[in-house]
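Before any comments, here is the structure.
With one protein chain held back, the other chains of the complex are shown just where they sit.
Up next is subunit A:
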C-alpha cells in the first residue's frame, strides 16, 4: 500500500523556485515519475481484488487501535485509496450501464441500418468485377453515373448539438463491425481544407489497413481489400457530422470513391441535422454520386428517460444524487445544451466529488449488494474515528437513537438499501402512469427526491393540495408535489385497456415489494374478471365512471379509483426521499454548489469579482475597512479596475492615470475620481514614490487587466483611450 504523496506534510513553503530559464522555454520536463513509486504501484496493481481490500488498521488488533483511531482521519491515504477504488468500480458500472442503455435505445435503428447496408452491398456486388486484377486496376474509368453511385445512409440526428451523436455513430460503427463489415469512422477534422483530400484518405487507410504507409493512395486500399480475409465484406465509412466537413474536400472524396465503388464496395453513413444538409454542402456533381436513404435517430429525451431509469432510479451503484443536485442537473440538461453527454459528464463529476469528499463513500459499493457479508465485514473493520463520524452524520442524529455500535451501522445501511429499493419501485410505477401524460422520468425523479415531500410525515398533505388546487384545473403544474398528485389523478382517468397494461407493469416493478405486489395482483384479477369477454379493441370503454361492485363486502369503488388509491398509498408509504433516510450521506451527493462551480467555471464573473473585492482574498490589516474607499495599499490592479468602473465604455488613459496616482498617493479619499476633476487638482508626489514608479505600476496594472481580457488597448484611432470589454458581472 503506497502512501500517497499528499499524506506527506506540506513542509515546503510555496516559493518561486522556477528558474527564469524554464519560464522562457516553450515547454520543459518538470520531473519524471519517481522510480520507487512505480515499483510499488506495479506490485500493488498485480493483486486482484473483487472486493476492496480493507486497510490493515483493524480495530481488532487492540494494541494498534488507539493509535490508529487518532491518526486515521477521513483524509488518511489508505482510505483515500479505498475511495478511489470504489469510485473506479462504481463509475465503471455506471458507464457500462449507460452504454448498454443507449445501445438498447438505438437497437432498432442499428438493425435497420445493418439490413440496409447488406442490401446495398448485394446491389453493389451484382455489378462488381470478377477478379483481383480488375479490382486493383484504376482503369478503365466508369462512365455511367448510375454505376458510380455510392449507397449513403443519411441519419437525421434531430439535434443541433453533435456531441451525443458522436457516441451514437461510434456505437453504430461497432455494431456493424461486429456484423462483419469493415468500418472507418471519419470526423469533420479529417475533412479540413488544409490537409485536402489526402487528409481524409490517410485517415481512412489508417483505420482500415494495418501498418498503412503514411501516404494517401487508393491502390493501397484496393490491394488491402483483395486479401482473402477482407474480401467480400462491405466497407462502411461513417461520417458523424457532415455539416462540419469542408464541402469541397468531401465532394472530392465522394468523386474519388465513386470511381472505385464497383470494385470496392464502399457505403457511406452520414449524420445530418436536416434533410437538405447534403444539398447545401455538396455541389451537384458530387451529390449525384450519392444514392441516399434516410434514417432517423431517437430524440434526446427518449434517451434521457431510459438513462435516468437505469442509472438514477434503480439503486444498483451505491451512488445517488440529492434533490438539489437532481434539479440542478435537470436544469443543466434543459437549459445548457440538452445533450446526454453533458448530463453524463455532470453525473460523473458529481460522482467524483462525492467519492473525494465523503469519507465513508467507499461503503457505497457494498450497501446495495444482496450479500451483506462484505458490508458487515467492512463496518466491523472501521476505525473508531470513522465510526464516530458515521454516527455524527446529520441524518443519523435526527434519526432514532442508536447505540452507535458497528452493528448499528451495518443494520442502518441494510435498512437504507431496503428503503431505496422500495422507493425506486414506486418511482417506476409512477413513471408508468407518466408515460400516458408524456411526463418525463427526470421530472418525477426530481420531485420524488424532494425532502420536503416526506411522505412519512402524516401532516404532509401537499399531494392532496396539489390536485385539488386551481393549478391542475388550469393545466399548470406546481413543482412541489404537483406532478405526483397529477399522476395519481391520471390513474383515475385511464381507460380500461391502459389500466390493464399499467397494472401489468406495476406487477413487474413491485415484485420485490411483497405487500404492494399482492394488492396489485388482486386488482389485476378484479379488472380481468370485470372485463370478461369484452373486446377492448372494438369498443373503447371509458370505465372510470363505470362503478363496479367488486367482491362482496368491499366498498363500491371504480377500479380506477382503487388503482389510484393504491398508488397514493404506495407514495405515502414508500416514496421516502433519499435525503430523509439515515446514513444517506454515504451514498448520496447533495452539494450542488461544488458541482456547479466545478462544472461551469465562470471566469467572466469571478475574475471581475476578484478584482472588485480583492480584500476578501488578501486578508491584510491595512486595506480592510470601508468598502467604498479605495485604500492606497490595495492591490494596484484592483484599484485600477475599481476606478475604471466610473468610466463609460471608453476610459481616458490620462484621467485614469491621474485618478490612480491620487489614489495610491492617498490624496483621493473618494471613490469617484471623475467628479473631482483630477486635472484641476495638482497631485504632489511624495518623495518616496517617484513618478516613474507610479507610471510603472500603472503600466503593469494595465497589462494585468489586458491579460484578463477586461480591456482593449489604445488603437490608432483612439490613442488616448482604452476600451472596457466587460460590463457588469
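One rule holds in what follows: a residue touches a chain if its C-beta (ideal position, glycine included) is under 8 Å from a C-beta of that chain, and two chains touch if they have at least 3 such contacts; residues count from 1.
Everything that follows uses one rule, which is that contacts and distances are computed from a predicted model.
Remark: of the listed names "BPL/LPL catalytic domain-containing protein", "Dynactin subunit 4", "Origin recognition complex subunit 2" or "Cyclin-like domain-containing protein", the one matching the undisplayed chain in UniProt is "Origin recognition complex subunit 2". Per the touch definition above, the residue from A:115, A:356, A:392 or A:405 contacting the chain not shown is A:356. From the set A:448, A:611 or A:630, the residue in touch with the chain omitted from the display is A:611, counting the whole complex. Within the complete assembly, A:163 is the residue of A:118, A:163 or A:500 that touches the hidden chain. For the chain left out of this panel, the touching residue among A:97, A:652 or A:667 is A:652.
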